[in-house]
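Omission of a single protein chain aside, the complex is shown with its protein chains in their original locations.
Letters A and B mark the chains in the order given here, with residues in each chain numbered from 1 onward.
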Amino acid sequence: MFSYPTVRASFLFLAIACVGLVFADIAITTVNPWRDLGRFFLGVVTPDFFSTEGLATAILRTVAFAFTGVTLGSVAGFLLALVYRWRVVRMFSAFIRAIHELFWALIFLQFFGFHPLTGVLAIAIPYAGIFAKVYSEILDEADQEPLRLLPPGTGVISAFLYARVPDVWDRIRTYTSYRLECGMRSSAILGFVGLPTIGFYLEASFSQGLYSEAGALLILFYVLIATIPWWVKPKLLPVYIIGAPFFLGEGLPIVWGNVTRFFTQDIVPAPIRNDESWAELGLWFSDLMFNEALPGLWNTVVLTQIALVFTGLLALLAFPLISSHFGGPVRRVSGHVFLVVVRSTPEYILAYILLQLWGPSMLPAVVALALHNGGIIGHLIGRQTSMIRLRSDASVGLNRYTFELIPRVYRSFLAFLFYRWEIIMRETAILGILGVATLGFYIDSAIQNIRFDRAMVLILITALLNIGIDALSRFIRGRLALKTMPTC
Amino acid sequence: MTGIELSEITASFGGERVLGPLSFAVTPGEQVALVGKSGAGKSTLMRLIYQQSNGGATLIPQDLGLVHALPVFHNVYMAQLNRHPTWYNVCTLVRPFQRERREIMPLLEQLGINEKQWAPVASLSGGQRQRVAIARALYRNSGMLLADEPVSALDGPMAHTVMALLQESYQTSIVALHDIELALRYSHRIIGIQDGRIALDEPSARLSEADILPLY
Partner (left out) sequence: MMNHLIKNTVLALAGIVISTTPVLAETFVFTAIPDEDETKLVERFQGVADYLSEELNVDVRYIPVKSYAAAVSAFRNNQVQLAWFGGLSGVQARRLVPGSEAIAQGEEDAAFRTYFIAHKSTGLEPMDELNPDVKGETFTFGSKGSTSGRLMPEFYIRETFGAAPDEVFSRVGYSGNHTRTLRLVEAGTYGVGALNFQVWEKELEDGSINADDVQVIWKTPTYPDYQWTIRGDVDEKFGDGFKAKVREALLSLDDKALLESFPRTSFIPASNDDYEPIRKVAEQIGILD
């Protein structure tokens, strides 16, 4: 079995995670973790839909920010995709998508403040980077023949609109609407830093232990996501897109002087800003590196590797829940419900809930990341196995799982897992804001201390780490000849 | 009117020569049929000739090169994209102008696909798609036609109608044909390809089916 490169790679990653576990800070520090968990579930089954008058507004704002942000992102991403063959554009796109929506929001908050633009750009910018990459891949796969047959002298734009776009339009549309669902999740968590979306109220209810209120918000959010196919229709899309910007709320007016100040003063390293010596700058930088960046990097990497392996394990355990090769309809329906819930809940919210219940350590983060990402991969793999037709005398139960299905889906399973590696890393960094000592923790601390110079350096480091992991993941996928489709 | 002259052209695929070296010239006003069994190198030759024409010729490739998501009308209109400014093309994409509708409609009528004018190509049958590609070639109306098995999916009478239409609109043409009868009837000259080389090159009038059959 070890002669398969895919198996060797799997065990290598398993080994790395085991080593990581030795160094990781895994613990339940709460005296009575199950009591709170019980209270939480009690809250979810006894939702209180009438406690906050803000509930409807929260839903409206969540949708409005998602639509506006994703629309802007897709338009910008499409334009970038047109010039994606330029190296500088590829690098720019990789960079903007390497920074998580929440970090973008934290940056914009510093100079736009609580203006709707903060939330819109926080979604639009990283999404533009992702759209640029995926759109350009889709465009590259368009049939080239019609383009070759055009009469000489056809304008570039005409050629593009007639011979290139129509062929891939369906895939662009499918991907964009898929991304819209991702946008809802992004929009929801922006509330955690103060924008008026669901996350804002969720944070307030949770932190006060109002679990019935939190339960109501979560249920509404699941319903919102699960019903997307019914209320987002191609015909209605223009209405939503045009309407969305008007429902972002007022926020506070932008003071443009703040924008200039942010870029010309705030993010300039303090020693330079205060005209101190180069030696001071060196001290400043080494202090930042050794006391914040390196510990943050270490924790981020350790947590990512552990979460990656647990994600894989969970996906392998979860896919039979919805696979047509196991169990009856009742099991499959409940399996679907479970997977819909875990994959619709943003990792950030899961981690937030678990941190409340189990206390601070890497454990809640690992479980949150594994649940969410494992849910996504488990869903995709489960769907894939349902399309496999087994011979009628195929073995059943565990033998069916190990001999018939796993060998057939293992490659695409690994492809999804490696694809999500970079996504898990991005989320890991973000979870630092909740108190796990990853890069996000130090970024949040710097911002809380109004030291944007430090925050920017740390965000830059986080972005570079992400780009590195992305490249590594692509290299490994290339070596193992794994192909996959983009997920979020 | 343009012709074409090829000298010592070759083509290789995966390090193996699949065509040539071969040379021949087609003078303006000459209608050539290219015959030979499949895999002999006809399609490759077609591509090379098209490349040499720098897009000046009209090509109907074997796989037709249609944009499946666009309606029949727009696929035909694409043959004249270069004659209009960009804004005009963009408007046409949204809502075609009367002028082009009047131009394209008769072509589609002749080919029996006028009812499908606004249907996306993806919804058409193989034979209907082939006729769309032919309508596009007719609408393009450049000096020279290169067609690779343009009637392979059409039934007898329609195949003749199409060949006649093509012959009428293009004085100069090179048409690869599988059907020997059609080749003899709709060309001045027949070039037979075998194993990537020219095995036969005679005026059609001097040939009979029996002369061509050995190529297959």
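In the analysis below, a residue touches a chain if its C-beta (ideal position, glycine included) is under 8 Å from a C-beta of that chain, and two chains touch if they have at least 3 such contacts.
Remember, it's a predicted structure, so these values are computed and weren't measured experimentally.
Per the touch definition above, the residue from A:Ala56, A:Leu252 or A:Leu294 contacting the chain not shown is A:Leu252. Note that of A:Val44, A:Ile241 or A:Val340, the residue touching the chain absent from this view is A:Ile241. The hidden chain makes contact, of the residues A:Ser3, A:Ser277, A:Ser392 or A:Gln448, with A:Gln448. In the complete assembly, the contact with the undisplayed chain comes from A:Gly194, out of A:Gly194, A:Gly327 or A:Pro486.
For chain A, the list of residues touching the undisplayed chain reads 29-32, 36, 68, 71-72, 75, 109-111, 113-117, 120, 161, 165-166, 169, 192-194, 200, 203-204, 207-209, 237-238, 241-242, 244-246, 248, 250, 252-255, 258, 270, 274, 359-361, 435, 444-445, 447-451.
Please note the rule applied: only the chains that are shown with their structure count from here on.
Taking the mean of the C-alpha atoms as each chain's centre, chain A and chain B sit 50 Å apart. Listing the residues of chain A that touch chain B in their complex gives 143, 145-146, 148-155, 157-159, 161-163, 166-167, 169-170. Those residues of chain B that touch chain A in the shared complex are 54-56, 59, 61, 63, 65-70, 74, 78-86, 89-90, 93, 136, 140, 142.
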